[in-house]
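Subset of chains shown; positions unchanged.
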Amino acid sequence: MSFTVKQEHFEGSLELLLDLIEKRKLFVSDVSLAKVADDYISYVKDLSEFPLADSAHFVLIASTLLLIKSKSLLPTLDLTTEEQASIEDLERRLRLYERMRKLSHTLRPLWGQKMLFARGERELLPVFSPDDSMTISNLLSAAYHVLSNIPKKEFLPKIIMDKVISLEEMIMNLTKRISASLKMSFKEFTGGIEKDKKVNIIVGFLAMLELVKQGIINVRQEKHFEDIHMETENVGVPKY
Amino acid sequence: MSLESKLEALLFFKGEPMTKKKAETALDCTREELESALISLQTVLANRGLCVISNGDEIEMRTAPDMGEFIMKMTKEELKSDLGRAGLETLTIILYKHPIKRSEIDYIRGVNSSFILRNLLIRGLIERMTERDDFLEQGRGFLYKPTINLLAHLGISKIPDLPEYAKVKAEFESFAREEGMAEIKEKNEW
């Protein structure tokens, strides 16, 4: 069973992920993440119409979900330490986000209910008292400072771009590794459920990787357009 | 929640003198109840930092009489204090683009300006416009402009004499417009 999420607009990448898990009434774990990976990725595939600044976050999480899904399909697939760490990191982040979201639901009903009011305004008796900084030249440089802090349209920071590009490489690499692992450990599949069925799942998954790859290429093309708003403050880039 | 506590909150919230009649309405009580709450409140406040004064028909919360000297000293020092970058920036925006609403200043600076505006008002550097009452009645807030004293202090006889006046003004204006649009968009999306 898959859940349609395309119609809804999700602002946050973790918000979408958590919603998918909660709709299935699951808890945050690698197992539940593997289960919702397809739904999540199909949502991300349609993201090329979103501004890159937002979709990059979705794409980065999709990459970790791809790893989780790959590992769940092919337990013999060796993950690097880095890949393993990114999986653990995603679970941790998602639990923290879940906690914050629940707390925000607790705070919602308090909002404006028992407002603590400030003292009423009293009549002002102005006393003209400039300070030493008030000179024409200081005022002009203050004006420039204000203008330089106004949010500007600018490109997505290079670091996020690099991550998106490396995701594309990662998918290619993953496709190769899964294909190789599939040949090498074919014995794996004879145990348990019907092997045809499992092979089909994996073949389907590989096809999906291809589609995602295409989606990422679309996302990347968006950098040719300039309409990406970012804060001018030094952009901190989350680590993944 | 005693009546005297409610009265205390009411007078604080009001900030200015209020008639006993209005207090009765607000507290939904009789004159006798109000008078007795007033006496209780005054008793509670004895030897404290605040007091309630009453001149027959009006009541008001104030700092206790023996605090006067200490408050006066503090006020004087506050007026001497440095306005800081936030003060200077807000003042600049008002000089180059006025009359201006607080919400426009907030948008240009990207932060809330209420406290800094109050400080600039007390220091006689800016003032609220009173000419256009019709605008105020629309409930859209006050308009701010620089005081004559400020211009004199800067040695400027008219606003366009400010350095790079046309250019800076145009940039502030174009941003304020953009942000107006953003505000509408946000309301729809949030």
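Quick notes
Chains here go by letter, A and B, matching the order in which they are written, and residues are numbered from 1 within each.
The definition used in the following text is that a residue touches a chain if its C-beta (ideal position, glycine included) is under 8 Å from a C-beta of that chain, and two chains touch if they have at least 3 such contacts.
From a predicted model like this one, the values you see are computed outputs, not experimental measurements.
Whole-complex stoichiometry, in terms of the displayed chain labels, is A x1, B x2.
The definition used in the following text is that only the chains that are shown with their structure count from here on.
One finds 42 Å separating the Cα centroids of chain A and chain B.
The residues of chain B lying in touch with chain A in their complex are 9, 12-16, 79-83, 85, 87-89, 91-93, 95-96, 108-110, 118, 121-125, 127, 147, 149-150, 153-156, 162-164, 168, 171-172, 175. The touching residues of chain A, counted against chain B in their complex, run 117, 119-140, 142-143, 145-147, 149-151.
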